[in-house]
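A single protein chain has been omitted; all remaining protein chains appear in their positions.
Take a look at chain A:
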């Protein structure tokens, strides 16, 4: 029996009311319903995006993919391709959607190659906004993009112009997590230099990448230490692999290279292991993305990115309505005595807000009416 703290006056032995079970009640319903998560991957071809996704979710989403050669790619524009897979683990169901963006950055002229991507993200927001404003809200499908992994090539000296422009076009629409792709071609020193450089440039260009929430003050030291290490490690330098190597009963996911075989004996030295934290940051990325921050990524998408979109949308709608001169007279709020300048201003503001709300509702009603027809 748990003891509870009460604001009541009397404290007897068994003060257990039972609402401490509330989190379990919530959890039970969520397990029944299942969760969903939409992850976008962006970056040029050949950065290892598909392999990384397969490695993260231990599945093969790209079985029947055909890789295009350079000629075939000449007239290709950026496409948006969705793959959905249902994953279940320990009774918890996850509907995972991966949004792929083939063609990004592959053309000769990549001006605004992110536009199809921003359009896609906005479309999902718009659909959600319509559904949310509608009459039947029982089964709203949430297709909003919760997180975008952006792959930066390891060959350069930091962010390229296309990287900067892409991230700036998206940082207020989606949680961006920049990654250094194919990190196995860099030495630890090179990785460190590249990370520092990229972090500097992210600051310099004012790019708002996804921030890990602050640790609670009452978390234990070990957790705080892990959290600190995580934050200092960004951007994560990752590798992925579709191959599993087995030897002596041990199974390791990794990439086999000819260098490093020591005296013909099997050692991990010749194997670049995806899950070895000294080889790359894959484990950190996976733990953060799935095991500790998945829920927060969804929350930030709903509370920040979506709300921004919605507020913008409403303002655009009301200014359009004002232009069309379809304003209705607002409900007057009569002051009881002669108002002073401040009160008048306040009344005017509130008047306008009420007007706006009314117009928006009218618009919503109109949309619903149209939908029904």
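One rule holds for everything that comes next: contacts are C-beta pairs under 8 Å (C-beta built on N, C-alpha and C of every residue); 3 or more make two chains touch, one makes a residue touch a chain; residues count from 1.
Rule of thumb we're sticking to: contacts and distances are computed from a predicted model.
Comparing "Hemoglobin subunit beta-A/B", "Thioredoxin, mitochondrial", "Neuronal-specific septin-3" or "Syntaxin 5" against the UniProt entry of the hidden chain yields the protein name "Neuronal-specific septin-3". Across the entire complex, the residue among A:27, A:82, A:204 or A:231 in touch with the chain not shown is A:27.
Listed here are the chain A residues that touch the chain not shown: 2, 4-10, 12-13, 15-23, 25-27, 29-32, 35, 56-61, 63, 85, 87-92, 94, 135, 137-138, 216, 242-247, 251, 256, 266, 286-287, 290-296, 299, 303, 307, 310-311, 314-315, 328, 331, 333, 350, 353-354, 356-362, 364-365, 368.
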